[in-house]
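Note that one protein chain of the assembly has been removed; the remaining protein chains are unaltered in position.
Chain naming follows the written order as A and B, and within any one chain the residues start at number 1.
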Amino acid sequence: MSLLEIRDLSVEFPAGENTVKAVSHVFFNVREGETFGIIGESGSGKSVIGLALLRLLPANANISGAVLFHGQDLFSLRPSELRKIRGKCISLMPQNPAGALNPVLKNRLQIEEVFEERGIDKKEGMKKSLRLMKKLLLKDPEKLCDLYPHQLSGGMRQRLVACMSLSFEPELLIADEPTKGLDPEAKEGAVELFTKIKKEYGKTMLLITHDLDLALEVCDRIAVMYAGEIVELDKASKVLGTPLHPYTKGLVRAQPRNGLVPLSGQSPSRISLPEGCLFHERCRYSGIECFRKHPEMKNHKGGWIRCHFQSLQ
Amino acid sequence: MSLPVLAVNELAMSFGTLEVFRNVSFSVSRGETVGLFGKSGSGKTTIGKCIVGLERPTGGEIRVQGENILNMGKKEFRKLRPKIQMIFQHPETSLDPRMKAFENLIEPLKLHSGLKQEALLKRGEELAELTGLRPEHLARYPVQLSGGEIQRIVLARIMALSPDFIVADEPTSMLDVSVQAQILRLMQKLQRETGVSYLLISHDLEVLKKVCHRIAYLDNGTITSIENINRGVKI
Partner (left out) sequence: MDNVFANRLRKKSFSLPEAYGSQFAKRVFQRKDMLFALAALLIFAGLALFAPFISPYDPNAIDLKNKNLGPSEEHILGTDYLGRDLLSRILIGARTSLSIASGVVLVSLFLGTAAGCAAGYYGGLVDESISRVIDIFLSFPGVIFALTIMGALGTGIFNLMLALSIVHWAKYARMMRGQVLSIKKQEFVLSAITGGAGDFYIIRKHIVPNAIATLLVLATIDFGHVILSIATLSFLGIGLPADVPEWGAMLSAGKEFMRTAPYQTIFPGLAITFIVIIFSILGDGMRDILDPNHEGGEID
């Protein structure tokens, strides 16, 4: 049973006389209890998807398609109904933990605020949070609550924000670029944190990241985005272990430990997309077909891939 | 062996009683890339800034072509300055937001080369080509460019000074994986073509192992070891 289903989602932003196609025709579903990853480079449109799910995009965005949560279309909800879902069922873990905490409030107050907003008893909620904090590798949570955010390290702050996002037991946790700007120790910590959340908590997660290592460690399935489209979707180990799409291959090879082989060229302009396959200009396997025809998503050995030559590779 | 391009001897820095680093010594020869590895807050960036003369260390010496830059007069140092350059970590503040990419790029040429307008433009375009920039990038403002494009412009503007030595302070830590590979490979290409040396400061050991000839490990405010990475023949 899928908890979240994205159907033909497209998002465009007007830019003067042009439109920027941020996301085009994205399909995927997230099953209950699964950790689903969306990976891609900056500008690939992955964060736009996360924001579109919560209807947090700016008002000038043109959105089409449907986002079904428990079979209910989020785009057709009234603001009050949406607020209920945003607060209780879906939680967004913010990108920048330092900015998400109010620097002049002690941590305890910030956690309590989460419950207050949702009308949950403070003491009850706090107890639950403390249990959760212990589980998520924060030592001595009581003491931590009496500190100010700036007294915590980046990794600790991230854990605290994670606890706050989880403390009212959302059914779906969306984490947008949780490792952006963290140093490598904190990055390793984040991997540990998300594994733990997955294990202890067992809730559905949507992880949006450009960190391939994190995605590989934590996600069950991964969608790879390129220029606003999903180009490959399969089990995490398959996508990052034996990638099929030339773009995913390029990403994996560009990692320092896999040879630091750069992908040539740059992502296409999103105002005038190239004809045919969006990746053909940078692809080393591209043939005549790739210039002419835009490839559709095709089923391939249980996964999905958007490439004319998937069977050849 | 000829004189190293850069030799740092027992460099020390402290603010009041707070010691940032001490006894930091290493040298870099022509065409070599030396990595400087350390945790965040270990003073890596400060070492880099001392080398290019943006900070003044409290002790030790920094020798460029055998001459200690800390003992130099202002005039002498100004002559040497173009030869030691620095790339910074944050692309978003590395270019003047009020100037177009191309104006940013040719700024050092304007200051040093004494070229006339036309020659200036031509040289600027050559540099842009050298670093893999497309003409349309040059007419944009920095906010309209991606991190990778900005780092290319930064490299182009540095190469305009034909430096001997570049301190690269986490030049790719803010970039995507594939762009990181592009920029690091570009730096290697520039090294092969011009023989420039790098001090590559990073907290990513995988990256350093892939591109450096030697890696210096900074721990607890001092260099604990220098490791040779087998990288075949040096230039």
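We take it that a residue touches a chain if its C-beta (ideal position, glycine included) is under 8 Å from a C-beta of that chain, and two chains touch if they have at least 3 such contacts.
If you're wondering where the values come from, they're calculated on a predicted model, not measured in any experiment.
K.L.:
May I ask which residue of B:60, B:108 or B:124 touches the chain that does not appear here?
P.N.:
B:108
K.L.:
Would you mind spotting which of A:48, A:193 or A:230 touches the chain that isn't drawn?
P.N.:
Of these options, the touching residue for the absent chain is A:48.
K.L.:
Which residue, A:74, A:114 or A:224, contacts the hidden chain when the whole complex is considered?
P.N.:
Considering all chains, including the one not shown, the answer is A:114.
K.L.:
Taking the full complex into account, find the residue in B:86, B:156 or B:184 that is in contact with the omitted chain.
P.N.:
Of these options, the touching residue for the absent chain is B:86.
K.L.:
Based on the whole complex, identify which of A:56, A:109 or A:288 touches the chain you can't see.
P.N.:
Spelled out, the listed residue whose C-beta touches the missing chain is A:56.
K.L.:
In the complete complex, which positions of chain B touch the hidden chain?
P.N.:
49, 52-54, 78, 81-82, 84-86, 88, 90, 93-99, 104, 107-108, 111-112, 141, 143-144, 154, 157-158, 161
FYI, only the chains that are shown with their structure count from here on.
K.L.:
Using mean C-alpha positions as chain centres, tell me how far chain A is from chain B in Å, no decimals.
P.N.:
Computed from C-alpha means, the inter-chain centre distance equals 34 Å.
K.L.:
Can you list the chain B residues touching chain A in their complex?
P.N.:
39-40, 146-149, 174, 176-182, 184-185, 203-207, 209-211
K.L.:
Where on chain A does chain B make contact in their complex?
P.N.:
41-43, 181, 183-185, 210, 212, 250-251, 254-257, 259-263, 266
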